[in-house]
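Here the complex is missing one protein chain, while the rest keep their positions.
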Amino acid sequence: MSHTIRDKQKLIARVRRLKGQIEGIERALEAEKPCGEILRQLASARGAMSGLTAEVMEDHLREHVLQAETDAERRQGGEELIGAIRTYMK
Amino acid sequence: MSHTIRDKQKLIARVRRLKGQIEGIERALEAEKPCGEILRQLASARGAMSGLTAEVMEDHLREHVLQAETDAERRQGGEELIGAIRTYMK
Amino acid sequence: MSHTIRDKQKLIARVRRLKGQIEGIERALEAEKPCGEILRQLASARGAMSGLTAEVMEDHLREHVLQAETDAERRQGGEELIGAIRTYMK
Partner (left out) sequence: MSHTIRDKQKLIARVRRLKGQIEGIERALEAEKPCGEILRQLASARGAMSGLTAEVMEDHLREHVLQAETDAERRQGGEELIGAIRTYMK
């Protein structure tokens, strides 16, 4: 993923926040917190993961499709995105 | 979450595997791995998170609804599950 | 699905609205409407379908689990819901 430095830093910050949410779920399970609370934490982490995935897809589309330097590069970037969309929607 | 010890250990093992997958995504972003690879890792982590959520819902239904000791407990457990299903499907 | 008459009418009204949305997508495809518009219609129909699914699950939990008349009926209703949750989250 040869995205811009700025995009990269943003994505890494997001994945670290997501890791923090997962660690929160781990602690809640260990502390035997109420189920309803754990389910809310899971829903929130799932939203964070979907947002991260949308952002990686968007960055990929910008860098490897819209700003591709050759037609071949653009085609390959497009096929990778199609593969990701298909996997995601299965 | 006052589930059985065995269920609890299983859930904690699952959440730790999920954390390992998120750390793998963090490393892949830092190493600027190809986008397609990162999107595959995200899809796989998303599957793991959905599976974990389904298992928490299932355990909750078993412990706090099917095996509830009083009607009031059962009703409350049921309402919590309904809340979780609604949040998940929004 | 032996739910209450009122629940049944509500669910049938919802599924008919959903059918109307699908017919709108069919017309939009035939009229070669812009892609972006079709994708918005699809997102909206998906939301309607998720809401309908959540309501069927909720009605099922109320009628066949919380208000079950025997323990055997409750267990069976619970297993059906677990199956539905697992399928949905796969």
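General observations
Per-chain numbering from 1; labels A, B and C assigned in written order.
Heads up, the rule we're going with is that a residue touches a chain if its C-beta (ideal position, glycine included) is under 8 Å from a C-beta of that chain, and two chains touch if they have at least 3 such contacts.
No experiment lies behind these values; they were computed from the predicted model shown.
Here the chain not displayed is in touch, across the complete complex, with A, C.
Along chain A, the points of touch with the absent chain fall at residues 50-51, 53-54, 57-58, 61-62, 65-66, 74-75, 78, 81-82, 85-86, 88-90. Seen from chain C, the chain kept out of the figure touches residues 1-3, 8, 11-12, 15-16, 18-19, 22-23, 25-26, 28-30, 32-36, 38-40, 42-43, 45-46, 49-50, 52-53, 56-57, 59-60, 63-64, 77, 80, 83-84, 87-88.
As a working rule, only the chains that are shown with their structure count from here on.
Shown here, the protein chains touch in a chain-like sequence that does not close on itself.
Per-chain CA centroids place chain A at a distance of 17 Å from chain B. Per-chain Cα centroids separate chain B from chain C by 22 Å.
For the pair chain A and chain C, the distance between C-alpha centroids works out to 28 Å. Residues of chain A in contact with two or more other chains: none.
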